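The other protein chains are all here in position, but one chain of the complex has been omitted.
By letter and in written order, the chains are A and B; residue numbering begins at 1 in each of them.
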């Protein structure tokens, strides 16, 4: 027993014991650090309605501006946001029907309420313009510039028969596991 | 003062002081560990529409496959997912009306868009089948096998007059507090 050992209660503490305890605690802290949410947010864009999609991009761009890493996972009707030009080649009858009834580009997205065959969407766009709010298309361009990751749900694409050449460039194909990998480490997750 | 004491600035450090500091830090780490999100995800299934419910189960099963503990809290229209067979006995007039207008089983769930009196849902089911995607009923069975916890919102059941014998077996009755207990510890929370 060295002269510097400390006796507390029945136990004698040595420098060696303290060192070991410190090492154990360091390992616990390391595990905690790995388990912490990261500076990320993950959004599922399920809806293909102009008002909801706008909300998604306002949140995405706001988070990116705050330095968060942003992932948007487009699935079901949300895939309409990423379409550039419809093509019916190679589609089944049902896929053709769904394609024809779906918007061709973002400029055709309806609103979730008061749509009245497109009047609602036009109205909302005009109201935004009057107030100098960016259009959806500008917001999407800004998202891309800020490095927002856009994932296109593989399963939805497959079921709906949406081909690569119908979607805008620069998307990552992804399944639910890829989305969850982001989502489980994110501070904020939203289903829109 | 022992020979091993360290003098840094004006302070003299002893083994005993270090031990105390280590203990304090250990307690802080313990608190952090208790406050960390756990390997859990919690989903509120509010919607009773086929497309949204499918998304919920794809996410639930994907998360369970990744080793996450999954809780699904079915409320309002989401309770329709858990129905097996309608019965009008013991219901008020309004509860009867709501029951008659609601789907009896999952196979009758509509889609959120392009429903056209059930055509949309049939179309979506056929498109999924063509692509060998599991049906909703298979996905629900898989969730149960993987140990996903399904909670039926007590308040919604009460308001809508949904009896025990109308719901599938193996559900837990739960209030919002039970849901929140899971949700506040979860990595991912979604309102679907």
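We take it that contacts are C-beta pairs under 8 Å (C-beta built on N, C-alpha and C of every residue); 3 or more make two chains touch, one makes a residue touch a chain.
In this text, all values refer to a predicted model and were calculated from it rather than measured experimentally.
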{"item": "Candidate in contact with the missing chain, chosen from A:18, A:142 or A:168", "value": "A:18"}
{"item": "Absent chain, residues of chain A that touch it", "value": "2-5, 14-16, 18-19, 22, 25-26, 29, 32-33, 36-37, 39, 41, 51-52, 55, 58-59, 62-63, 65-66, 68, 112-114, 123-124, 126-128, 130-131, 133, 187-192"}
{"item": "Contacts of chain B with the absent chain, listed as residue ranges", "value": "2-6, 8, 13, 15, 18, 21-22, 25, 28-29, 32, 35-37, 42, 44, 46, 48, 75-77, 92, 94-95, 97-98, 101, 155, 158-161, 175-177, 179-181, 183-186, 189-191"}
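In this text, only the chains that are shown with their structure count from here on.
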{"item": "Averaged-CA centre spacing for the pair chain B and chain A, given as whole angstrom", "value": "19"}
